[in-house]
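The other protein chains are all here in position, but one chain of the complex has been omitted.
Up next, chain A:
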Amino acid sequence: MPTAASAKPSPESDTLGEAIQVEDLHKSFGSLEVLKGVSLNAHKGDVVAIIGGSGSGKSTMLRCINFLETPTSGKITIDGEQVEMNADGSPANRRQIERIRTRLAMVFQQFNLWTHRTLLENVIEVPVHVLKVPRTEAIAQARILLDRVGLGDKADTFPAYLSGGQQQRAAIARALAVDPNVMLFDEPTSALDPELVGEVLTVIRDLAAEGRTMLLVTHEMKFAREVANHVVYLFEGRIEEQGPPAEVFGNPQSARLKQFLSSVA
């Protein structure tokens, strides 16, 4: 692995600047080991793109970071706060993981908007009920966010009446509503028709430009190259190669990455 040096976490140096530290993360589903020891650092303001073939463990890794999947072992530190884990990898402190999750906002492949609530209600749901923001304040903020993703006129529409691209932009507004420290994107454009991908990528690009810390699992190589400042290539549960996008895409070292890039190009 040519990447070990840059992947090594450095606990002493600038822990404050670290948004996410993942150390030696393992995850098995039954006898199938999906993650075989992954380490990853994301500094504040980083946009980390995670690429890899199907079944390489990239979504699993993202989902382990907010404990939607329970890691088998490893260490996860968010904003310098290490998640307390039981011996089996499950979060030891439910309140801690809930508090941490409010600072990580996730955008899902299938949008996962709450279908019985309008877009506005979707966006204010977490601020009002989890973060206890006053309702009027949350509504004002939600309108700004919906405007921002180009859905200001759809605030009172239910998700089922919108296109996939619109739903995904609404899901991004919902994620922004918690003012997250880190945004986790799990293949945000994979469920979209090709002509709808662009509108979602535009929104994500704007967020990257304003310095949001993001982890982005994606199949859009061109987009990853353009917005990320760090690219991680996963192969069969291990980080095969990582580095700046120009290096990873322009001058891939590993044969597998070369093959992967030529297959998706």
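One rule holds for everything that comes next: contacts are C-beta pairs under 8 Å (C-beta built on N, C-alpha and C of every residue); 3 or more make two chains touch, one makes a residue touch a chain; residues count from 1.
Rule of thumb we're sticking to: contacts and distances are computed from a predicted model.
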Pick, from "Small RNA 2'-O-methyltransferase", "Na+/H+ antiporter subunit C", "Outer membrane channel protein" or "ABC transporter permease subunit", the protein name that UniProt gives for the chain of this complex that is not shown. "ABC transporter permease subunit"
Which listed residue, A:32, A:87 or A:160, touches the chain dropped from view? A:160
Among A:41, A:77 or A:118, which residue is in touch with the absent chain? A:118
Considering the complete complex, of A:27, A:58 or A:101, the missing chain is touched by A:101
Contact residue for the chain not shown (choose from A:129, A:205 or A:222): A:129
When the complex is taken as a whole, what residues of chain A touch the one chain not shown? 66, 68, 94, 97-102, 104-106, 108, 110-118, 125-126, 129-130, 158-161, 178
